[in-house]
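Note that one protein chain of the assembly has been removed; the remaining protein chains are unaltered in position.
Going by the order they are written in, the chains are A, B and C; count residues from 1 in each one.
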Amino acid sequence: MGKFFAIVLTVITLVSASIFAMHIWWMPVDISVHGPALDKQFGETLMGTGFGFLVAQLSLAYFLWKFADKGDGRKVREFPGGPKVTIITAVVLVGLEILALSFVGQKAWASVNLDPAPPNAMHIDVQAEQFAFYFRYAGPDGQFGAVHPEKISDGNGNYFGLDPENDIPARDDIVVGSLTIPVNQPILLTIHSKDVGHSFYVRELRIQQDFVPGIVIPVHFTATQTGKFEIVCTQLCGLGHYNMKAYLEVLPQDQFDQWLKAQAGQ
Amino acid sequence: MSESDITLKSGRADWLGGELPYAIPSKKLGMWLFIVSDSITFGAVLVCYAYLRLASPNWPTPFRLSSIVNGAIMTFVLLSSSVTMVAAVEAAKHGRIAASVRWLSATMLGGVVFDILHIREWLGLIHEGLRLYQNPWGSSLFGAAFFTLTGLHMTHVTVGVIYLGIVAIGFRRGKFTSDDVEISGLYWHFVDLVWMFVFPLVYLLSARMH
Amino acid sequence: MHDTSDQAAVHHHAPPKGFLWTHVFSLDHKVIGKQYYFLSLAAVVIGMVLSWIMRFHLAWAAAAIPGLQHLSQVGAPGGIITPEYYLSLLTLHGTLMVFFVLTTAPQAGFGNYFLPIQIGAEDMAFPRLNMLSFWVTFVGFVTLVSTLFISDGPPISGWTAYAPLSALGNDAGPGLGRGQILWVISIGIFCIGSLLGALNFIATTLDLRCKGMTLARMPYTVWAWFITAVLGLLAFAVLLPACVLLVLDHVGGTSFFIPGGLVLSDKLQPHSGGSTLLWQHMFWFFGHPEVYIAIIPGIGITSHILASTARKPLLGGSRVLVGCMVAIAFLSFTVWGHHMFISGMNPFSSLLFSVPTLIITIPASIISLNWIATVFGARLRFHTPGLFAIGFISVFVTGGLSGFFLAQPSLDIYLHATYFVVGHFHMVMGVAAIFGMFAGTYFWFPKMFGRMMNETMGKIHFWVTFIGVYCIFMPMHYIGLAGNVRRYSAFVDDYLIPLIPVHKFITIAAFVTGAAQLLFLFNLFWSMYRGKKAEENPWDSTTLEWTIPSPPPFDNFGGRHPIVYHDPYELGVEGAKGDYVMQDSPEKLAQS
Partner (left out) sequence: MRSGYFTALAVAVLLGSGMLVFAKPPAGSGSITGKVTYTGTPPKMKPIDMSKEPSCAKQHATPVMTQNVTTGPGNALQWVVVYISAGDEGSSAPSQGARYDQKGCEYLPHVLPMQVAQQLQIYNDDQTSHNIHPLSKTNPEWNKSQPPGSPPIDTKYDKAEFIPVKCNIHPWMHGYFAVLNTSHYAVSGEDGSFDIKGLPPGKYTVTAWQEQYPAQSQEVTISGSEAKTANFVFKVLPY
């Protein structure tokens, strides 16, 4: 039974680890400026934990193979060195890992969440609702109209609750259901929710940030590749959670300018 | 093998079992544990109160001098009832059952007076327009936090009065011992202590300043 | 000697008469322990069936499940599951499993039955309170399950019930009105039951130990139950007021967790001023210790059984194990923010919360390494409880390691709310804790029911389950890495559609593993009546529960007052009769 256990455990361990190693299912290619630091951090964590996984499971398997009770009255033996060895191993190895990860990780986290957006960042306002994202560009005047919750209506397309009748900056605001941005341009999103908690998740951008009702949260990033990507909601927001998504389209600057002009003309 | 032979391998003198390790009988230990847990609950509600208050730009400070004076009287009554509680426990320890029951009754009276003053205060505020969900002065959360926090405390006082009543009757009939009186005293002092946090946080910090 | 009249009063209740008082409203900790166990068993069966339905839907979203419309015409019209019904099932599955299984069976179930016996006591410190905690918990369970049968259906806000989704009533979605209120009330009731239980456990452990049972001589399990009780006493005390505030938001018109200016279903909500993050803080302040409330009893049970299986005490003994468990318990109150890295709280605090989160892996690693090192040089007896205890080590290590990723805020950006998280917590908290329960069941069944469980069925159960859980939960890590978001009732995103075959694999694995659980259930009930009669000490173990008849008499020790002479795991002892020395055996040990 011990040998069988050892074989099963070894097979499970090796199969599990090699699927990771072969990248059969993996993160998509990163398209953000801050992403490579996160990916590197991920790689280092995977190396560390992968080593721990293999050593722990395989030595367990080996001991199971070796130390079954054969009914021969063999003496039990203590692990050489006793608990000191295991404690020191755990403290040193795990402690080093923690120190390394904390220092590197702190930088990666800071570049996303602590550093302010660059001053030339393009500002886009994002509102989440059950179950869609809407994006607002300031329009030619460069100013956003004020948001009036009581004016919000999905029926007439006033998703942000603008008041163009009385509020002149609101008149040229461009409201769309997809996020279109220029490549290599810092983007600042101010994200807020109309109803419950949502989350803004773009895998390729390595960005995930909750929408918190009652709070406006800044998010900034720079996309380095053009293409079309999916924005999905990752915070349980109700029955349509699974179908809450939008597209992110990263365009070359000239195409983006054309697109923006076309929208403003509508 | 006699009991004195029992030694640990390390040679320490052994624990003889049956004896209460911290000289605390189970019931008293149970009450202490309840108090630990309940103070965490109060702590959570107080932290909630502080959190919401700090997060609200328009937190009202509606308590006039009359409210503060009323609160001070309530505090005095509750503190006095703690003193009578001490006397009740003392009397119970010395076997003076009748005296102990009298002191317990005085403590209960203090609790009842506290409740009455408190409810009068509530009614006055409700009359001025304070509700769970709105008030005329500012953030609607004030009423919610005020009623929840003081209501939780008032419930504790009321439960305490009933509890003391049961202990007093049981003690007179010989069903309960002086230990039970002491344990009920622990609860009562705890409720008293909690008020010492509620009163400054809710009343004094929300006094109307002019 | 101090006054012991108090304890005498506690213990001299006579055996009750009549079915009602012996089996329903019994004050006997053994009956109450069994009641808790069977309550959890009911909850785990419901929770498992719900997970099958969910797994089926995730793999074949468009397919009808014949007959399901009879359970809920609205939730499954024509047998096809609606998105909200999926979320209802998800919410109930999570709530049942976390509260009524993981928190209930290992602690309140086995703990109630064996803690007094293992410390040589005749009952818990407060038998009436004990009975009360069970029936309070039972009412909470019935309240929760009743949401399946009300017209609104169960709530859809998940076991975490994030506000404001959980606070706004039906405008936020189906099931969030009455269903959500019942859910909150059920959890509030559960908190009360758990608080009473925790209080009782602590008082019992401190006050009712028999002669010679020093703290150092308490079995690993007693320590685990004791530490868990301390955690419960502190953690549930915070969830309880949180539940009260959430109910007030529903029925009192308050806005504790609801900010102003929200528009749901085209209606401007009449709330203002509250904070949604406040709920998350209160919930996770409870929620993280809760994770350890679920797993620490499992750690204790595994250590207890591993010692018996390996014929040697744990490497480092009680001191290292208990030190690590205490460290974990203490740290667990400082790490709740790691559930909220991307929640919009101050990003500096994310860094602060990540440090204790990473540090908590040190005591967990020490425990794991000590288990593995204990197997070294052992004389392993591969009986079913031993297999499950060893399986526990493997899944605990696997599940724990993925925590390294999630503990870092910078990696959590990508992995948060993906199946990577689902795989992680199912492995480390769900599967590991359940392995602890299985190990405990096979190990203590002879004591509880006086008969042995069938070993062949047990071994089949173990192998299918062990391989099965890896087939279910490892792939979840992979698809999580590919960005597969959790709590989706169907996969309609362009990048998720190619992952559906993996979900089909997981679903099939889940059904196969589920079938093995049916075998376990059959074994459990069959052995209760048909199993081989159990001896007093079938596993050659040393702790006090193996010194009394199987099943134990009403007062556990039959009027005898046990005296403890030894550490709890004198196994593999040279020169002893057998290879072990019972804790209450006066036999002297050769100094080693």
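The rule we apply is simple: a contact is a pair of C-beta atoms (placed from the backbone, for glycine too) under 8 Å apart; a residue touches a chain by one contact, two chains touch by 3 or more.
Computed from a predicted structure; not experimentally measured.
*Asks:* Going by the touch rule at the top, give the shown chains the omitted chain contacts.
*Replies:* A, C
*Asks:* Looking at the full complex, which residue from A:Q57, A:T86 or A:Q130 touches the chain that isn't shown here?
*Replies:* Here the residue in touch with the unshown chain is A:Q130.
*Asks:* Decide which residue listed in C:L27, C:V74 or C:A327 touches the omitted chain of the complex.
*Replies:* C:V74
*Asks:* In the complete assembly, which of C:K267, C:R319 or C:K532 touches the absent chain?
*Replies:* Of these options, the touching residue for the absent chain is C:K267.
*Asks:* With respect to the chain omitted from the figure, which of A:A90, A:V147, A:V219 or A:A246 is a touching residue?
*Replies:* A:A246
*Asks:* Identify the residues of chain A touching the omitted chain, counting contacts across the whole complex.
*Replies:* 129-132, 154-157, 159, 163-165, 175-178, 238-240, 243-247, 266
*Asks:* Tell me which stretches of chain C touch the chain missing from the display.
*Replies:* 61-62, 64, 69, 74, 77-78, 80-85, 170, 173-174, 265-267, 490, 492
Definition applied: only the chains that are shown with their structure count from here on.
*Asks:* Could you tell me which chain lies farthest from chain C when each chain's centre is the average position of its Cα atoms?
*Replies:* B
*Asks:* Taking the mean of the CA coordinates per chain, how far is chain A from chain C in Å?
*Replies:* 29
*Asks:* I'd like the Å distance between the centres of chain A and chain B, where a centre is the mean of that chain's Cα atoms.
*Replies:* About 47 Å separates the centre of chain A from that of chain B.
*Asks:* Using Cα averages as centroids, what's the distance between chain B and chain C in whole Å?
*Replies:* Their C-alpha centroids are separated by 33 Å.
*Asks:* Could you say which residues in chain B touch two or more other chains, in rising order?
*Replies:* none
*Asks:* Spell out, as numbers or ranges, the residues of chain C touching 2 or more other chains.
*Replies:* Chain C, residues with two or more chain partners: 274-275.
*Asks:* Show which residues of chain C lie in contact with chain B when the two form their complex.
*Replies:* 1-7, 10, 120, 125-126, 129, 195, 198-200, 202-204, 206-214, 216-217, 233-234, 236-238, 240-242, 244-245, 248, 252-256, 270-275, 278, 281-282, 285, 561, 563-565, 567, 586, 589, 591
*Asks:* Once bound in the complex, which stretches of chain A touch chain C?
*Replies:* Result: residues 1-2, 5, 8-9, 12, 16, 19-20, 24-28, 37-38, 41-42, 45-46, 48-49, 52-53, 56-57, 59-60, 63-64, 67-70, 74-79, 82-83, 85-87, 89-91, 93-95, 97-98, 101-102, 105-106, 108-109, 112-114, 129-130, 149-150, 152-155, 161, 194-197, 199, 201, 203, 206-215, 217, 230, 232-243, 245 of chain A touch chain C.
*Asks:* Show which residues of chain B lie in contact with chain C when the two form their complex.
*Replies:* On the chain B side, the touching residues are 1, 3, 6, 8-9, 12, 14-27, 29-30, 33-34, 36-38, 40-41, 44-45, 48, 51-52, 55-56, 131-133, 139-141, 143-145, 148, 152, 177, 179.
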